[in-house]
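Structure, as structure tokens:
Not every chain of the complex is shown here; the ones you see sit where they belong.
Chain IDs A and B follow the sequence of writing; residue 1 opens each chain.
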Amino acid sequence: MTTISLNGEDRPLADGTTVAQLLETLDVPEKGRGVAVAVDAEVVPHSAWDATTLPDGARVEVVIAIQGG
Amino acid sequence: MATTAAAPLTIAGRDFTSRLILGTGGFPSLDLLESAIATTETDMVTVALRRIDAAGRTGLVEVLDRTGVHVLPNTAGCFTARDAVLTAKLAREAFQTEWIKLEVIGDERTLLPDAVELVAAAEQLVADGFIVLPYTTDDPVLARRLEDVGCAAVMPLGSPIGSGMGIRNPYNLALIVERAGVPVILDAGVGTASDATLALELGCDAVLTASAISRAEDPVAMARAIKLAVEAGALARGAGRIPRRLYAEASTTPEGLPHFGA
């Protein structure tokens, strides 16, 4: 069992869950447009979402475009 | 850089037909935002990034795609170079763009930029291949520094974000314009149409505004007002205004006045 911090809150995950799998649980626009992911303060490119598994204790930030600026 | 109304605005090799950049913050609805984009005929809008659980799926991306505008993500809310650089990298992924409106704030109440962190972040982002448009104070030396480290434009403020106080120090803006080798975009402070006109008249190449439009009582009417104001300012800048005089200069000749006797 893996527990990550997702946007500041603990989230239990199945071991070996990938970034892509995590995003499927969120309401993300098609092809992840306007969305980005950082794991432990490193950006994970879209191209690596499928291949990147989330280790236990990972601090994950998933951000999306909002109105601003 | 000198503004020519006819010529397009060019930033980092990309041409824009509009000299108005729209900030998307503050619109009461996405419909109003979409109307404002249409009304202003802007080519470029800013967006911010926030945690998805706070924001939810917003529908914003769909609006942006529908209107076809160029997206300029920002780093609003960052107080350090480190956070700003990380946010810029997230933005690059989110929108597959090297363009970033760089904000590094130094004070919560005034949201004024922090000069030292701003220059540090700009240097890092330029080195990392970003096209950096920094939100900066109206300090001419700082603007020059940002250009020197490779920023694609400089975005001095007229007054604090959302204050609607217009251009508090037109002298500084004029000094920035005089020296700039990259486009100068007035960012922050526009409260109404005349502020935007004045910015262009002072030689700014473009204006970015959000609150003046999005928080007006009638955002679409104000969108049209500011669109026209920007065009007016660019034209006036190019038209060569009359000099200011302390005394009058008659517009009607005094010669040939009739005389009606005593």
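Points to keep in mind about this one:
Here, a contact is a pair of C-beta atoms (placed from the backbone, for glycine too) under 8 Å apart; a residue touches a chain by one contact, two chains touch by 3 or more.
Just so we're clear, the structure is a prediction, and the values are computed from it rather than from any experiment.
The full set of protein chains in this structure file adds up to A x4, B x4.
By our rule, only the chains that are shown with their structure count from here on.
One simple way to say how far apart two chains are is to compare their mean CA positions; for chain A and chain B this gives 33 Å. Taken in their complex, chain A has these residues touching chain B: 6-9, 26-29, 32-38, 41, 43-46, 61-69. Those residues of chain B that touch chain A in the complex are listed here as 23-27, 33, 46-58, 60-62, 64-65, 71-74, 76, 86, 89-96, 101, 103, 210.
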